[in-house]
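As you look at this complex, bear in mind that one protein chain is not there, while each of the others sits in place.
On to subunit A.
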Amino acid sequence: MGLVPFILKKLLRMAALLIALCILSFWLVSYSPLDPVQAYVGADMTRVSSEQSEMIAEYWGLNKPPLERFLHWGSAVLHGDLGTSMIFRRPVAEVIGERFMASLALMSTAWLLSGVLGFALGAVAGMKQGTWADRLIKWYCFTLASTPAFWLGLLLVMVFAVWLGWFPVGLGVPAGKLADDVTLANRIYHLILPALTLSILGVANVALHTRQKLVDVLASDYILFARARGEKGLQLFWRHGLRNVALPAVTIQFASISELIGGTVLAEQVFSYPGLGQATVQAGLRSDVPLLLGIVIFSALLVFVGNLAADIIYRVVDPRIRKGESA
């Protein structure tokens, strides 16, 4: 199968996934105790009579059967209209776009950092299997793998923001500064602690996988033969270890995007970082159904694209798949 039919097939699968996801989340929300009218009116609910609220419900079509409501919402989504966020009073797509740009800086920094650092640590541990360096790295990874993101975030805030005062306690930009005066340095300065939280946690996964894969590779017949031919040490790693280990590491790193999104929700909450994760929590807590559904669809898209990227990169980089198809 060539690359183009492969991608087409994947896109078809993505469409199916999104449709299923829409049906499921709409169904869940329709059975939740959320009252859209109350969520819309908010604190003024006591001043709205039951006739008035019924009129609002009728105006929105809330008294229609669920299937009709779903089709109505679904066709709007297909036309690119995700509705209006009740908290922000702005179109959902706009809110997601803005929040995502803030999260993108955070997530990509954390993703790159954890990938590079994790791969390096895993490679060192694998090459030095059984030594103190290996044990130290393994211990570090196991500890981190069992650490919740929000706890680590709180710890970093306590140490680096409260006690040492090196970094701000939260937010994405300095408080009280006009939006036009905010510099890139300001943004980066606020990004460091949350990005650190996410990357420290992301390291464990890729490091442990890389280590295990490298240990397997080093025990393989072809490494034995390479040693018999006189190769050793770093040369052995560059020639035969790196490539055989890098492929699974890349796949894992792309597949971990879903975990990254989960971690971002927690980290942004701890640091009050105005990203997509924080918006998710707000939408959930304040019954902003349109925003919540929008974010669900968007995150699914993000995860799918991550996995798709891993698949495509695997096909491009792994000569066995590439050549096996052309042969």
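Quick note on the criterion: contacts are C-beta pairs under 8 Å (C-beta built on N, C-alpha and C of every residue); 3 or more make two chains touch, one makes a residue touch a chain; residues count from 1.
To be clear about the criterion, contacts and distances are computed from a predicted model.
In the listed set "NADH-quinone oxidoreductase subunit I", "Ammonium transporter", "Na+/H+ antiporter subunit D" or "Nickel import system ATP-binding protein NikD", the entry agreeing with the UniProt name of the missing subunit chain is "Nickel import system ATP-binding protein NikD". Note on the undisplayed chain: of the listed residues A:Thr84, A:Thr147, A:Asn186 or A:Asn244, the one touching it is A:Asn244.
Residue A:Glu231 is the one among A:Asp35, A:Glu231, A:Glu259 or A:Asp311 that touches the chain not shown. Listed by residue number, the positions of subunit A touching the unshown chain are 220-222, 224-232, 239-240, 243-244, 247, 318-320, 323-324, 327.
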